[in-house]
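Every protein chain of the complex appears in place save one, which is left out.
Just so it is clear, A, B and C label the chains in written order, and each chain counts residues from 1 on its own.
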Amino acid sequence: MTASFMILAVLTVAGTVSAMGLRNAVHCVLALALSFAGIAMLYLQLGAQFVGFTQILVYVGAVAILAVFAIMMTHNDKPMALPDSHAAWVAGCVVAVAVFAVLTRAIVSSTTAVQIQTQTVAPQPGVTVQQIGDALLHRFVVPLEIMGVLLTAALIGAVVIAMDRREEMK
Amino acid sequence: MVGEGILKGLAETARNFFGSYVSKDRLTTVQYPEQREPQIEATRDFPFLVYDGADWQQGMRCVACQICEKECPPKCIYIDKSKDKKPDAFGKSQFYPATFNIDISVCMSCQICVEVCPFDAIKMDVDYHLSSDNRFGGLMLNKQRLSKSNEYYNAIHPTEAAAVDAQRAEEKAKLDAKAKAAADAKAAADAKAAAESSLAQFAPNQSAAGDPQ
Amino acid sequence: MSTATHSAASFELEQATEPGMDQLLEIAMGPQHPSTHGVFRMNVLLDGERVVRLKPVFGYLHRNHEKIAENETYLGSMPYTDRLDYMCPLTNNWAYALAVEKLAGITVPERAEYLRVITGELTRLQNHACLIGFLMQDMGASGTPLMYAFRQREIILDLFEALTGARMMCNYMRFGGCRVDLPAGWLDQAKKVVAEFPLFLDEYERLLVSNEILMDRTQDVGVLSAELAISAGISGPMARASGVDYDIRKVDRYSIYDRFNFRVPLGSHGDVYDRFMIRVLEMRESVSILQQAMRDIPEGPIVDPKTKIRGFRPKPGEAYGRIEAPKGELGFYLVSDGSPNPYRYRVRPPSLINLTILEDLCLGRNVADVVVILGSIDIVMGEVDR
Partner (left out) sequence: MTCLALWMPQLDQIFVTASHWLLSYLPAALQPLASAILSVAAIIVAFATLFALTTLLERKGLGRMQNRYGPNRVGPCGLFQPLADGVKSLTKEDIVPIRADRAVHFMAPVLLVAASFMGYAVLPIGRNMIMVDMNAGVLFFFAVGSLMELAVFMAGWSSRSKYSLLGAMRAIAQMISYEVPLVLASIVVLMQAGSLSTVSIVNMQASYSGIWPHWFVFTPWGFAGFVLFMIAATAESNRSPFDLPEGESEIIAGYYTEYSGFKFALFFLGEYIGMFATSGMAITLFLGGWSAPFSFLAWVPSYLWFFAKLLTIIAIFIWVRGTLPRLRMDQLMNLAWQFMLPMTLFNLIIAGVWHFMPGGLLRWLVCSTMVVVPCILFGGGLKRKKKFQIRTYHFSQ
């Protein structure tokens, strides 16, 4: 529990809480981006450079922007109305607690986590980018390719759908 | 090939970039307060009143005929005619402007006043340093501020002023000649009258007929 | 997004009544906007960046020119015409002088006609050069072509200053001639300027004409068909870019234009690129006219001695005088009742008439195209609003 971890944790949690609690949808997305960035920092603190940077690149750079675009497209910049009943809040809290419990159990039972906790000095990156690359292109090459094909198909599909709509508009 | 036109354009700007260091006449900018463009003779901006001689009040050519006031398209000239008369450059007794104001915040430098003036009294100035911290009074030029000497006029518009001076000299010579002729005639008439004075008592109507006036 | 509350000009009503319109974005481009050529305003309804509707709004520079002229003497309106299209005062002077001469039946001496042609064509050169500069500025070219054009314009304005006394507000033409004769050495200087002008045009063409970005931005953008051009009364380079063979210098043969050998370039597409190129080609033709005029200019008086400066009262009647101004047909319509002031005074400004088809050219295009199309029409708000 270093000071930097505390700061990052508070930042991340605060971001997440405000992402749920703020009235303005764009503010929510910005808060969400903050929590993404916080999580990325946590990864970096753990020495997982690749995951950390990918988190920033994908989540802050792309997902948050995508969410923002979605909000802009719907032209809805008015503050959202709060839900009438507290039932949704209660349900949400229950789910959150359940997920938290499961995750905690998983982490505690994980052997590597315990190992790292016992070390006093922050470790050098256990896994380098090179190793990840090697793993992706040797052991996991087939899943990687399948994912690539899937994403390409999705991309082409999206383009086709968009082109159809363009035609209709003309 | 894509990019050919772009490269041509790049070559052109590069040529101008280096050219501006090599040939100074490419740089048309004048470094204003230190450097001035040579004054072009025909340049005009706002009108001024010409006076002859040393005293601006004495030599003022304007006779307050108010033609320019009438013809001025934006009506920026304000003239009050004097009650009394004073002799002008030709020695004729004329009115003079008691007030002569030009609001150069309204004036549009069209020089129609110059064209219509029969006395060559109003001409166009070239002084463009006119800024004033007084918005209304500062640009309302009165008679004194408007008055500039004929020498100044000769300095700023030499060709035009020379023509005007020549014309005025001619006019003056004509007038002088006329006056001289008149004076001569008068003198002759006087002499004649004196000579004939002895006979005047006999012919009283003759001297009146000899008067040129 | 909020809607502007300028009632008549805004699209509030359409957005409230027509289905689907409330999803669109209305922006007011102007009157304070970097590329509206003065104080012009376009209310544009956008779908994304595509223009769905466009309403031109003008009148921000209205100076009551025509009504003032009815209370001025005939000569008194001459300096005001400088201020119509302030880029080319001399052609404005010319058109007005032509109308009054028609009204009063005044003839113009030979030398004065030559002087008018020389100053008028110099005006055309500097107007077209600047227009192309402005057009490139609207396209985002950081001012380089504009600065080259202005460098050249300065040289021509120096000539104007030496001749007329003012760089822009020349007030040079008079009924029955011109105000002053050429000062000593002016003609040689002008010959030099005109001889060097093609060098500038070459530079311009190297910089721009084959530029892919420019071609991509302007070709097939803002296409004006010949039919629309004719039915909307478009004139000048804009009509000629659409292939309409209409040049008043050839049609009316006013002044002494029948003595000069020049060609009229015609476009075939009617897009922004054609309008740009037609102007470049016209500049080359103007250079040729200028060279012929400066070679042939005779000696003689510069103003009809019979015309009076003061107390000018044309006989009752009406007249319409028009010339091929750099922007198109510039006409003055005058009705005289025999008094020193015109009874009716009306200007037919090319800028305003050419502007009327703006929406037709812009519909379905991008915001970026709107700016370029507006630039290619060549307007000066002093003339549009008067």
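Everything that follows uses one rule, which is that a residue touches a chain if its C-beta (ideal position, glycine included) is under 8 Å from a C-beta of that chain, and two chains touch if they have at least 3 such contacts.
Since we're looking at a predicted model, the values are computed, not measured.
K.L.:
Wait, the hidden chain, what does it touch out of the ones we have here?
P.N.:
Per the touch rule above, the missing chain touches A, B, C.
K.L.:
Can you say which of C:Leu157, C:Val180, C:Met215 or C:Leu228 touches the chain missing from this structure?
P.N.:
If we include the chain that is not displayed, C:Met215 is the one touching it.
K.L.:
Please pick, from C:Asp82, C:Glu113, C:Asp369 or C:Asp385, the residue that touches the omitted chain in the full complex.
P.N.:
The single option touching the absent chain is C:Asp369.
K.L.:
Using the definition of touch stated at the top, determine which of C:Val39, C:Leu115 or C:Leu281 touches the missing chain.
P.N.:
Missing-chain contact among the listed residues: C:Leu281.
K.L.:
Just checking the interface: what residues of chain A touch the absent partner chain?
P.N.:
24, 26-27, 30, 33, 49-50, 53-54, 56-57, 60-62, 64-65, 68-69, 72, 125, 128-130
K.L.:
In terms of residues, what is the contact footprint of the unshown chain on chain C?
P.N.:
On the side of chain C, residues 1-2, 25-27, 33-35, 46, 49, 136-144, 147-148, 151, 207, 209-217, 219-220, 245, 247, 250, 263-269, 273-274, 277-278, 281, 366-369, 371 touch the unshown chain.
K.L.:
Tell me which stretches of chain B touch the chain missing from the display.
P.N.:
1-3, 6, 9-10, 12-14, 16-17, 19-21, 26-29, 31
Going forward, only the chains that are shown with their structure count from here on.
K.L.:
So which stretches of chain C touch two or more other chains?
P.N.:
none
K.L.:
What residues in chain B touch two or more of the other chains?
P.N.:
none
K.L.:
Going by the contact rule set out above, which residues of chain B touch chain C in the complex?
P.N.:
2-6, 8-9, 11-13, 16, 26, 28, 40-44, 67, 71, 73, 108-112, 115-116, 124, 159
K.L.:
Taking the touch rule as given, give the residues of chain C at its contact with chain B in the complex, in rising order.
P.N.:
Touching chain B from chain C are residues 72-73, 75-80, 82-83, 144, 148, 151, 154-155, 158, 161-166, 169, 171, 179-180, 183, 203, 206-215, 309-310.
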